[in-house]
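== chain A ==
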Amino acid sequence: MKPWKQRLILWGMAVLLAVGWLWMPAGADSARAEEPYKVGAVFSVTGGASFLGEPEKKTAEMIVEEINKNGGVDGHPLELILYDDETEPSKANLHVKRLIKRDKVPVIIGPTTSGNSLAVVSIAEQSKVPLISCAASYKIVTPVEERHWVFKVAGSDSHVVGRLYEYMKAKGISKVGIMTSSTGFGASGREELQRLAPEYSMELVADETYGPKETDLTAQLTRIREAKPDAIVNWSVGPTQILAVKNWRDLGMGDIPLFQSHGFGSRKNLELAGEAAEGVMLALAKVNVGPLLADDDPQKKVIMEYTGAYEERYKEPISSFGGHAWDSLHLAVAALDAVGPDPAKIRDFLENTKGFVGQHGVFNFSAEDHNGLSKDDLAMVVVKDGDWALAE
Partner candidate 1 sequence: MNRSSIPDGEVLNSMEDSDPILTLEGVGMTFGGVTALRDVAHEVPAGIIQAVIGPNGAGKTTLFHCISGMLQPTSGRVLFQGRPITGLPPHRIACRGVSRTFQHVALFKAMTVLENVMVGRHPRSRSGFWAAGLRLPGMRREEKRIREKASEILDLVGLADAAPLAAGTLPLGKQKILEVARALATDPRLLLLDEPAGGLNMNETEELGELIRRICSDGTTVMLVEHDMNLVMEISHRVLVLHYGERLASGSPGEIKDHPDVVEAYLGGG
Partner candidate 2 sequence: MGARCRRDALPGLVPCAAARALGNVHGALPLGTSRASGVFTGVPPEEARRGGLKLEAAFLQYTFSGLTIGAIYALVALGYNIIYNVTEVINFAQGEFVMLGGLFAVFFAGSLGFPLWLGFPAAVAVVALVGLAMERFVLRNARNATVLSFIIITIAFSILLKGTAMFAWGKDPYTLPAFTSGKPFFVGGAAIQPQALWVLGIGGLVVAGLSLFFHRSMYGKAMLACADNPAAARMMGIPVKRMVLLSFVLSAAIGAVAGGVITPISLMEYDRGALLGLKGFGAAVLGGLGQFPGALVAGLFLGLTESFCAGYLSSGYKDAVALILLLMALFFKPEGLFGSREAASLKRF
């Protein structure tokens, strides 16, 4: 390499580094006239769980804008410091530390996924900063003695499974074949499906797992058919949940009802699965089916408002995951409004919050329950004429 070329590249890099340094957001020490209230957020905006993290980010940004337009929180502007963990635990770990150390936020919402949430709960505990996770795993808030500072707003898979089993039991179903993907989502569903089966006197006659990149599920479905179940439960996200529906239909198994996880609850999935999805059932958070709710439903109003604002602003249908961001951010804001930016007081406020009406249900937190939801916050939904319809 010629010396002048070397020097050119070295200088170029030096300039880039300098620009990168200057670009960095100003530190926490920059004083302002109106001290803003900060909320930290870590969402998986990119990477494997971006389909969850992106609506969360959009929702959070929309809410912050709305609040600031209406005079902020208790007179203070609201500042959202949002980092993308790219669906990687190590990055979630780093970002939460950064939010606490550098940005000195009094409360954090997120991370998006169960894995990343579990990777950061210990930091929240040690740093004594409340964390409101948007992920589902019950492990995030159990055992509650070791999760003093951690809350979550996503319903547990046990709620969804409980709702499904309850419905099946009412329909006289007792033998169930389950198929789950080997992802965190699928594995957690499988665990709950197995754990709760005896409670609802369900017999699991088949238990299949498959990779998230599976291109064909006929083998798994054939095996399940061999076991002669009364119903099938598929628990996955991404293309495999479409494949499950298509292959179920292609194999002529329409006489064995297919239940999907709540992961199926997006309109995109309905389009992809097309006619094959007719009759598929699932338990969904009410935020997904706002227009179908009875007018006296306590959640109807907040859901319709959120749905309207989001769809107008982003020109795309809402997803239930954005609802988690709505719930967590509004909880954080409620706390800030009530007690100010003091981590310990925010934590106490959250733990004592009752009857908070959110997108995913009516939250009733307590010292024993840092989730605050139950299976009754879910609605049983069936696919009818290419759209959702309430079952019963």
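The rule we apply is simple: a contact is a pair of C-beta atoms (placed from the backbone, for glycine too) under 8 Å apart; a residue touches a chain by one contact, two chains touch by 3 or more; residues count from 1.
The candidate set was assembled so that all candidates are chains of the complex that A comes from, given by their letters.
Bear in mind the structure is a predicted one, so any value in this text is a computation, not a measurement.
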Among 1 or 2, the complex member that touches chain A is candidate 2
Within the complex, candidate 2 is touched by chain A residues 50-51, 171-173, 175, 182, 205-206, 208-211, 213-216, 218-220, 222-223, 225-228, 230-231, 238-239, 242-243, 250-252, 255, 257, 268, 272, 274, 279, 281, 382, 384, 389-392
